[in-house]
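The structure's right below; bear with me while I get my questions together.
Coming up: chain A.
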Amino acid sequence: MKALVAIAGRELRRRWMILPAALVVGFFPIVAPRLGWKAAGDPMVGLFGCLSLGIVAALATGHSVIGGELSAGRLGFFFSRPVPWWSIWAGKLSASVLLTALVGVLAAVPWMTARVGNQPLSAAALMDLPGSLFAAGLILLAVGLAHAASIAHGSRSGLVAADLALLVAWLWGLWAAGPLIVFGAMWILFLDHSPHNYLQWPIALALLAASAVQVYTGRTDARRSHLALSATLWSLLFAGLGLVSAVGWRQLQATPKDLGDVLWAASAPRADWMYVVGHVRGRIGSWYAPVFLYQAGSGRFVRLGIAGQATPPAFSGDGQQAALLKVEDWRSEGWSGARLYLADLASDPPSLRAVPLGIPPLPKTEPTLAFCPGGDCLLLAQDEALTLYDLPSGKSRWTAPSLRGRWIEPVVFLDRELLRAYRRTDLTTATIEIVTVRLRDGSQRPTGRLEVQESAWLRSSPSGDRLLAMQRRTPRGLPDARPLSKATLHDGMTGALLGSLAEAAMDVDADPLADGRIALVEIQERGARLRVLGRNGNEERSIDLGPFREASLGGELEPGRLFLGLGPCPMFLAGPRGCEAALVDVESGQITRQPGVSPAHPLWHSRVGLWGPRPAPGSLGATLFRSFDGQLLRLDPKSGTRQVLLGDAHPQ
Partner candidate 1 sequence: MNRLLRVEPALATPIWSQIEEGMRRLVASGALGPGQAVPSVRDFARELRVNPATVSKAYQRLTEQGVLEVRRGEGTFVSGAPPALGRAERARLVRDGAARYASLGLTLGASREEALDELRAAWTELGRRGKGEER
Partner candidate 2 sequence: MSGDVPHEVLAVRDLTVRYGRQVALDAVSLAVPRGAVYALLGRNGAGKSSLIRCLLGQQHPARGRLSLFGLDPWKHRPARMARVGVVPETPDAPPELSAEQLSVLCGRLNRQWDRAGVAERLRRFDVPARTPFQRLSKGQKGAVMLALALGHGPELLILDDPTLGLDVVARNAVFGEVIGELADRGTTVFVTTHDLAGIEGLADRVAILAGGRVVLEEEMEALKARWARPLEEIFTAVVGEKGAA
């Protein structure tokens, strides 16, 4: 130890002059303004000085402590004395690291604590543990790199070419492995956030280890030292890259059975294929939410990627195909790199293939996909445009821009030839235009219009002949006024008002039923009611739900059996207090409590708050529910019994 300290001490004393220079840099932003140079009193100036001097210190000392002495033939002085190799290695490198750290501190503390400038950088941000670790890693990395460069350069051998080639190869490997590294690192380090603050550490440690091997093996021989350093360093770096990638790859091999809790699930109309998003059980579970197409009966599945990188898939009418868009990058300005993927669910194993789109979707708003009834084309609906693509080629058949307005939900396929779409004519008025679009050529024919409040959403009957409009109005001029909701019934084609279903309610929600009737939930002061209305809005039945201030319709499990959420049942997925759920039999009026579950289909996509279409009554999708602790359940409409399909029970 004595030798180590002596060697380190000599290195420090050799370069002591950089410390006063660091103090000068540290005080510069404080002193310079007083001498007339106002612009220097900026934390950025101080930061720049601190970083520059720190880098200079790291590079100069890292380069000279061992590498410089080796190429000058002076390392033999220490090796000829009874000093162990690790004293030489550790003594010199620790001096370099210590000196760099001291330089950093001396060049930063004065102006940081004097609060130079309008926005003082908090010294605490760098002095706390994560900040110190980050800075320490950078210092080690800089010193290590300088040392390695010095050894490589000083040996004057052709090995430098190999080093450069391997460096390029490793960097490429790092870039190519990308998400594998992220997931692997998170798993290995027990992180629940992105590991990019720590990436300098493995490289720094590899450099340190390689330098130790180099000092032990190469001793005073410059060429053997270079060989030892390079062999060790690249072995460690490539092995590390491979290992972390393998761990990451292993994590990404999750199957639906590995899901610990399910976030959303929705099902194909006439098949038992569903799409599932959930968190993988295990270490990085809360960070890793893969998306699958899953067939519960057989266990077959298709990987679709990670939540947030793909739109929910649309299923074709026969349930044999699914389509989704995968997005490379989503930012507030928009997204980039959307690619269409088609899944063939009939084949064994089910396959996923990319289909190039004739016109790429617009980058601003979230698209919704829907198969045409014939399964030979795909509609892509966005606020700004509707576009129809031929399948399987992906060529665009037509596109219908929304001009000054925007297309709104829903879009209804009337038959194989026509669809009905709704457009707000422009963003300031409350007029909705009803348009029929010919699938063959995209020609539009306006068929009607309706006037609504600014805040309104529409529901269409499956055949398109009836339109429900839920509207909400906040009375002006009255403080503390509660918004008033109402529901109106319109002709599906012309938009003509056929009747008012509910007025001046605290809240209202309505859904068309399979048999053409209408289910409506109305909240008034006295409580919630479920009203069943005929095709033309005439009340057939009224069921008292209880003194709830909130209620929402959760779909028709099978014709005549409705799921309701009573009380504050949120869109979010945590187990709420006060939320009750119930199955209601429309005919008998019987209400059966169904605690602890909510419908599994996504009420909105994670990015945009659009109401999605409800699953068809009687389909598997209508019976998919999610328990509050994340299990995916199938609820039998008649008996109410629950079958767990995926996910683990978590004690609450």
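The candidates came about this way: all candidates are chains of the complex that A comes from, given by their letters.
Note that in this section a contact is a pair of C-beta atoms (placed from the backbone, for glycine too) under 8 Å apart; a residue touches a chain by one contact, two chains touch by 3 or more; residues count from 1.
Predicted, not measured: the structure shown is a model, and the values here were computed from it.
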item	value
Selected partner (touches chain A in the complex), from 1 or 2	2
Touch list for chain A against partner candidate 2, complex	2-3, 5-7, 10, 14, 73-85, 219-221, 224
